[in-house]
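Only a single protein chain was left out; the remaining protein chains are all shown in position.
Each chain carries a letter (A, B and C) given by its place in the written order, and its residues are counted from 1.
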Amino acid sequence: MEKSKVWKFNHNVDTDQIIPSQYLLLPTIEEMKAYTFEPLIKDFAKQVQPGDVIIAGENFGCGSSREQAPRVLKELGVRAVIAGSFARIFFRNAINIGLPAIICKEAYDKVKQDDVVELDMSEGLLKIGDETLTCTRLPEYMQTILNAGGLIEFLNKEEVE
Amino acid sequence: MRMTISEKIIASAAGLEKVSAGEIHTVNVDRLMSNDGTTHLAIDMYNTLLKKPRIADKDKLVFIIDHNMPADNPKTAAAHKKMRDFAREHGIAFYEGKGVCHQIMMEEYVRSGELIFGADSHTCTYGALGAFGTGVGNTDFLYAMVTGKSWVLVPPTLRFHLTGKFREGVYPRDLILTIIGDIGADGATYKVMEFTGEGAKAMNINERMVLANMAVEAGAKTGIFEPDEAALEYLENHGRKPKYLFKSDPDAVFEKEYHYDLSKIEPVVARPDNVDDVVSVDEVGDVKINQGFIGSCNSGRIEELRTAASILKGKKIADGVRLLISPASNTVYLQALQEGLMDIFIDAGAMIMNSNCSVCWGGCQGVIGEGEVLISTGTRNFKGRAGHKDSKVYLASAATVAASALAGKIVRADRVIA
Amino acid sequence: MKIKGKVWVLGDDIDTDIIIPTEYLAMKSIHDMKQYAFSPLRPELAASIRPGDIIVAGKNFGCGSSREQAPEIIKSLQVGCVIAKSFARIFYRNAINNGLLLVEHDLLPELVTEGEDITVSVGEYIEHKDKRYDLSPLPTNLMEIIAAGGLVEAMKKKNSRND
Partner (left out) sequence: MGYTCIEKIIMKNLGQNHVRPNDIVTVNVDRVMIHDIFVPFVADKFEEMGFEKIWDPEKVVLIYDHLVPTSRVEDVRHFQIGDAFAAKYGIKNVHRGDGICHQLMPEADYVKPGDVVFGTDSHTTTYGSIGAFSSGVGYTEMAAILGTGQLWVKVPETIRVTIDGKLPAGVMSKDVILRLIGDLGADGANYKALEFAGSAVDSMSIASRMTIANMSVEAGAKAGLFAPDEKVAEYCGVSIEEIPDISADENAKYAKEIRYKAEELVPVVACPSSVDKIKPVTEVEGTPIDQVFIGSCTNGRLEDLEIAAKILEGKKVADYVKLIVTPASREVYRQASEAGILETLIKAGAIVTHPGCGLCCGRSGGILSEGERVVATNNRNFLGRMGPSSVEIYLSSPAVAAASAVSGRIALPAL
């Protein structure tokens, strides 16, 4: 299991908080990522380290269909987003770009900011302190996309076969 | 058959006799819409990541520039140019400055019974005509653009029975905010909200759009109405015919049923920063406003403009308050001009913007500053949605927004008229 | 008053949108804006200018809008003075009011090459490659403003006398 530092967020974290509208038309994700979570945390983009995980409450990623939201997180090296539940489009987008979006009902109440957790994605296990939580498994179809590294890689593979 | 409207549309798009909630199916997409919020990214991916870049059927694609229209900085302009050049090169239907994408789609393309993907969350609007419209990200969009197909998880349906009639001064907008307040911002996640009953039937297509459009704010995959005479008439007026006229079977399975008596609905607002923090306008207290906004894919149509004009006629908005009005499309703009509504707005001191997304999405025209308060007919009131991260957005009906602009604070329209 | 510095050479009709594009005009302070000075024409210039450097240009320097940010930004880059064949009217007034020294000279802009050093003795002469070119003195009312350190200082003095 790999160790990850926790960034803890509340319920209903919406896409405008993940990446505000005014930055969406910047030419690249590279330029956009500096503004990740700007309304919520000063300099998140500078502080987050590759391999960190986000743990949040219910309805993470509600709001718009902007794929920029999961993409800035992936670009910053966020290893996975673990939430009680996800908004539909965010969930789909995350899988499509190869960012693990993991549903785990109990995690939110059991962690605090800066905790270190261990995550085993292949088994769907999240270890917090001495406790090991089991995460909800993805439908097989979505797992296949995620395993391919995202929908585009999945498509490119299909094209070869 | 035991299927809902949504299940029937998905089954037909998947080429199957029957589908049920929870199944994942590959579907053919009837139409694909993308706007300037993300198309530049999809084009970059198309050009750099695909092994075999191709477009399955260019005639199914529609590109619409509406979010930052006209452009207010060179980077936005570059994103627009990328989109315009790509549309031109590939012969893709292209709209720039003609209106908000969902309004254009309803006026020009959507047919009952179609399955439509849009790279915008409010694509659920098309359910007003009995189409299954849903928002996707630009990777999903790209996949469908290349293959003509996508996958869907068949959603369960929540059914909302609407009975009775709205009282004077209460609008579909108040109803949908009330419903979201009741079921919560994730109350319909991954589900369909189907609206039915005499109250639904009595609404025209524009009014149904107000409801369907905000289904996503409760997390829904789409909001949908059974296509009826009103839908057929709308299609005919716009020179189109339905693809299918599906109805939910009497024995279809609904996950849950809700009942709303329209005569009991009050004018409401959603308070910052959550769409489900909904209270009666009277309960909101003394809230001074800096700006009002009437427009968006939710409430920028002729009905809302007429309502606003009836309240603003012969009056002046409060000193120091800005009132922005953006018709949802140039067709709406023209009609408002012809009906003399624009003259009323201009005389009242409002600003009439070209048809665009404006402050509803907060990336461009009309953004509000630090500590400011906006009352809006837009779709969302998230933190920072309309501009500065420390600004606040209240969502309300066009009537409440117009009245509040006159009073300089949030008030019920009938209080101002009286 | 003597200024000795390295010259940066620009052409004719350097307009106010070149000196500071409108896009940046509503920034909070001159300090925020100054990195964009001359950006449409020479994006590298603002960062290259060192205190005491001299800008030399052709005719009609500062034409265009009345934006006073234009001379203020040049001043904030600590440019020693601007020498041009001619200056646009509003820019001229704004520069004086901000204590930015302007020198009109027909010949010099034709003679200098970027990177050379020159010396300006205000109201007296310019020295370039051991040659001296005469300058005429400024009108008295302008010299008074410059001597006070700009119009704000002049007004401050006046208002404190009134007290």
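Observations
Heads up, the rule we're going with is that a residue touches a chain if its C-beta (ideal position, glycine included) is under 8 Å from a C-beta of that chain, and two chains touch if they have at least 3 such contacts.
As the structure is a computational prediction, the values presented were derived from the model and not from experiment.
Put simply, the hidden chain is in touch with B, C once you look at the whole complex.
Only one of B:Arg88, B:Lys165 or B:Lys264 touches the absent chain when the whole complex is considered: B:Arg88.
Within the full complex, the residue among B:Ile368, B:Ala396 or B:Val411 touching the omitted chain is B:Ile368.
In the complete assembly, the contact with the undisplayed chain comes from C:Leu151, out of C:Val9, C:Val122 or C:Leu151. The chain not shown here touches chain B at positions 69-74, 76-78, 80-81, 84, 88, 94, 96-98, 290, 320, 322, 324, 330, 333-334, 337-338, 342-343, 346-347, 349, 351-355, 358, 364-370, 372, 387-388, 391. Mapped onto chain C, contacts with the missing chain fall at residues 13, 15-18, 21-23, 25-28, 39-41, 59-60, 63-69, 71, 86, 88-90, 93-94, 97-98, 139, 141, 150-152, 155-156, 159-160.
Keep in mind that, in the parts below, only the chains that are shown with their structure count from here on.
Inter-chain spacing, taken between the CA centroids of chain B and chain C, is 54 Å.
One inter-chain figure worth recording: chain A and chain B are separated by 27 Å, centre to centre, where each centre is the mean of the chain's CA atoms.
Those residues of chain C in touch with two or more other chains do not exist in this structure.
Across the complex, chain A is touched by residues 24, 36-38, 40-41, 44-45, 49-52, 67-68, 75-76, 78-79, 118-121, 123, 135-140, 142-143, 146-147, 151, 153, 185-186, 189-190, 216, 219-221, 274, 361-364, 367, 380, 382-385, 387, 389 of chain B. Listing the residues of chain A that touch chain B in their complex gives 12, 14-17, 20-22, 24-29, 38-40, 58-59, 62-68, 70-71, 85-89, 92-93, 96-97, 139, 141, 150-152, 155-156, 159-160.
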